[in-house]
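With one protein chain withheld, the remaining protein chains of the complex are depicted in position.
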Amino acid sequence: MFEYLITNYNYMVVVFLMMMGLWAMIAKKNLVKKCIGLVIFQTGIILFYISMGAKNNSTIPIIDPKYGEAAINYANPLTQILMLTAIVVGVATLGVGLMLVQRIYKEYGSINEDRILEKFK
Amino acid sequence: MADQFLVLIVLFPLFVGLLIPIIAYFNKSVVWPLAILSLIGSFWAVFNTATQLLKLDPSSSISYYLGNWMAPFGIEYVVDRFNIMVLFAIICVSLLTTIFAKQVIEKELGDNAANFYSLFLLFITGLLGITITGDAFNLYVLLEIASLTSYGLIALGRGRALVATFNYLIMGSMGACFYLLGVGYLFIKTGTLNMDQLYDVLPLLFDSKAVLVGFVFIILGMWVKMAFFPLHSWLPNAYSLAPTAAACLMAPLMTKVSVYVMIRFMLNVFSTEYVYSVLTINNIIVIMSSIAIIAGSIYALSQKNLKKMLTFIIVAEIGYMVGGVWTGHVDGIRGAIYHITADAFMTLCLFMAVGCIVYRVGNDKLESLKGIFKKMPITMICFLVGGFSVIGIPPTCGFFSKWYLISGAFNSGAWYFIIALIISSLINAVLFFRIIEIGFFGAMSNEKPDYKSLQSIKFNEVPINMWLPLVIVSMILIILGIYTNEIMTNFILNIVPMM
Amino acid sequence: MIWQFDILLLTLVVVCGFVSLWIKDLMGAVIVFGAYSFLMCLVWTGMGAVDVAFTEAAVGAGVSTIFFIATVFHTSRTIRYNKWDLSTKFFSSIICILMGFFLMVAIGDFPAWGDALSPVNNNVAKYYLENSMEETKVPNVVTSVLADYRAFDTMFETGVVFVASLVIFTLLLQSDGRKKLMKSAFQKVSFLNVSESLIIRKACGLMVPFMQLFALYVVVHGHYSPGGGFQGGVILGASLILLSMAYDIKKVFARFHMKFMIKSLAVGVLIFAGIGLICLILGGNFLDYSALSKLFPSMGSIKSRYNAMLWVEVGVALTVMSGMFAIYTSLSSNGKFEEGL
Partner (left out) sequence: MILNIISILFFTAILYFSSSPLVFYLLNGLSICLILLGLFFFLGTSIGVIRFPDFYTRMHAAGKGDTLSSILILFGIALFVLNTGTLSIGLVLVCIKILLIINFIFIGSPTATHAIMDAGYGTEVKHWTNDSEGIKKKK
């Protein structure tokens, strides 16, 4: 049991973070909080990918004669590249989201979802 | 050159989309012709790819290795007879929309037109890329390109578009994240992102829970993106409030491409064996899509606003396709695949016609359509062709896709799906005949017709570059219908494996 | 990778995330969220993903915190709290718990954390680690995969930054009337109205050149050490952001103005895609850098790959720099381009 907890602790944290983010995206009424939830969800996924690429007793993926040529000595580069992309995509989405929040505030004077819906009526 | 067509499909709109912000500082009037030229270039590349493909054996595909790195290590582009059809649909729809959109964009957007065109082309790039790519992660990046541009395009719209866009952004990112998560669950078990290799490796892992979760999340992500019924809440507002040109482009394409991705994953990444035999959730999903069809149709019936009504029809159409695929019978899958193309043109036809109406009349409320047939005969005839296709009246393609869907449902015993299809056809008939009634006789059903005011209306058609694409689309609808058999035997028959 | 350390950090991460969603004061939530990002960086560094941690430190903890602060500054800081909507919260909690349970069940099926023999670490990734050095002569495998093997992804990723900046710029500008802005922000303005504090200005003046130097080092040295176009670009952008925070946006515009910025956004991606196009014209596939050796016969195919990667990184850095700065200026001035935060 304890062994299982250690070897899978990352993944549990990942699930926890993602669900926290998802909950904030659905249930929170404040638009900025929704954005925070979005980023937490994304970082959860990034953590998931990075943890699957980690190796015990390995170093960073820069080939160095000091550590030898064998692939087992280096952490997985592929997941890292995928997640570099995901981070940049995430910040771009966040920027667009925050821009929309600012525009909405300018037009409706509130960033609370309920209040904005009230103004429509 | 001959072997480079696959990548050229994407490169034309990409380069022009990037160049437009620079060019617009010097000369704004060349932007529109340039956009059309790039799409024609892309069309030419698609056409050449298709001719190459048709010379080959029906079940084979053409691959293109970007950066000349072999498949699992680099990114691969694949074209087979399934996605060549979707590619044709995308490029035709976007070309026609661009020709159509010139006046509308100038009228609605003014100074932002140049940036709008840039986003427009990059959106098309994203969709084309999603359709061609053979790499699961590359698909995510392109999906994000398409999504981000569509947020921009919708937010440029009027009124409450900002709030609608924000909802769409939250839902859309959720969908993309689900997709990425699903790919991660597959990746951790297989260690590869290439779809062909996944197809080879996955049969060994069919009893793994991680693969199940991966499958569920990929499908769930795509459902969010395509606005499948319980997750549809973002779609109606976003599409009805977007600028006309953006709505004409997005409503036919974005949802259909998501359906394409779903079918792609079901047939070519997981196999039909996994989807229909190992998992036993067909019936639930067919019931869900039946509910989606009926709910979408009823919502559509309750709208007083033309565009909003059409957006709910899209929600119902999504139900057709999802249900058709999940019936698990060959005919249903074929019908759904055929319906992707058919529905892209149908939706385009309807949205363009509504765009024309809004351009002349000023709004899209049902009451303001009185006497519209006399005022804009060409537009309304095309609108009716689109409407007939949605209802499913024989010479149009909508009839044939529905025929295949019903046959698939019949053979797999999903009677509730057949009932839902018939009810939705009836409701669609009511919807469109109501419009005919208002347009011809100028009355909502409970008023007395007012003939005098109708006689004062004069012929006032939209400019030629607006009605010509519309006519072409309605011709395409009929041609697709007439040549259904050829399309079935040449393209769709070989994609779907016999079960 | 020391698991005790990792568990501690991960627990802290969860706590920070939870607190940032819990707090009622939005500014506080944003600051806690910055701490969350930094802790996440530490976790990733511990797992050997230095490049990702570097990017997250620059993007997640640095730039996006500033974006958040700008938004909170221009909207409202407190959550006005009207009605307790139980049903939404209840249903969404149930959905999340069910989904979380579903995801948890599949965890038992995963290879153990840190297992070097898992499929992820062996199938494709192994090829990169073993062959990258021979095929590209770039010791940093992340750079070689990013800019060569999967360069097409990276190109579109740069495109995403371009799209986002264009969207933000267009939409925020639209609301304030473009003509007024063309007069005020795009002209070279004399900068009289600068920040009052002498200390901050002097300190920034001292830091900014070093930051830019370091950013260029990161871009160019990406072949040998963690870093590359993205990280360097973000640091360059951050130096401009720092300058415009210490002085004024107008002062930075006088050196690097908006027209130029939008152009350089596009030019960065065009450099990337253009290199690919040249390869295509020279007879290779798109982005097949070895075709460039036909243009420069003295370079072999490996050397031309090596050099093309450098140019690609420069293009990426250009786009990311101007993208980050464009987003910052738009968000922080609420589309008016007059004052920063």
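Going by the order they are written in, the chains are A, B and C; count residues from 1 in each one.
By definition in this document, a residue touches a chain if its C-beta (ideal position, glycine included) is under 8 Å from a C-beta of that chain, and two chains touch if they have at least 3 such contacts.
These figures come from a predicted structure and were not determined experimentally.
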{"item": "Chains in view touching the one left out", "value": "C"}
{"item": "Among C:A203, C:I281 or C:L295, the residue in touch with the chain that has been omitted", "value": "C:A203"}
{"item": "Residues in chain C touching the chain absent from view", "value": "197, 199-200, 203-204, 206-207, 210"}
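By our rule, only the chains that are shown with their structure count from here on.
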{"item": "Topology of the chain contact graph, where touching chains are joined (line, ring, star, complete, other)", "value": "complete"}
{"item": "Top chain pair, ranked by how many C-beta pairs fall in contact", "value": "A-C"}
{"item": "Distance between the centres, which are taken as Cα means, of chain C and chain A, whole angstrom", "value": "13"}
{"item": "Centroid spacing, where centroids are CA-atom means, of chain B and chain C in whole angstrom", "value": "32"}
{"item": "Centroid spacing, where centroids are CA-atom means, of chain A and chain B in whole angstrom", "value": "29"}
{"item": "Chain B: positions in contact with at least two other chains", "value": "137, 141, 144, 148, 151-152, 155, 187-188, 193"}
{"item": "In chain A, residues with contacts to at least two other chains", "value": "18, 22, 52, 85, 89, 92-93, 96, 100-101, 103"}
{"item": "Residues on chain A engaged by chain B in the complex (per definition of touch)", "value": "18, 22, 25, 31, 34, 38, 41-42, 45, 48-49, 52, 82, 85-86, 89, 92-93, 96-97, 100-101, 103-104, 107-108, 116, 120"}
{"item": "Footprint of chain B on chain C - complex, ascending", "value": "102-103, 105-106, 108-111, 118-125, 127-128, 148-153, 156-157, 159-160, 162-164, 166-167, 169-171, 174, 178, 259, 262-263, 265-267, 269-270, 273, 277, 280, 284-290"}
{"item": "Footprint of chain C on chain B - complex, ascending", "value": "4, 7, 11, 14-15, 18-19, 21-22, 25, 64-69, 72-75, 111-112, 115-116, 118-119, 122, 129, 137-138, 141-142, 144-145, 148-149, 151-152, 155-156, 185, 187-193, 208-210, 212-213, 216"}
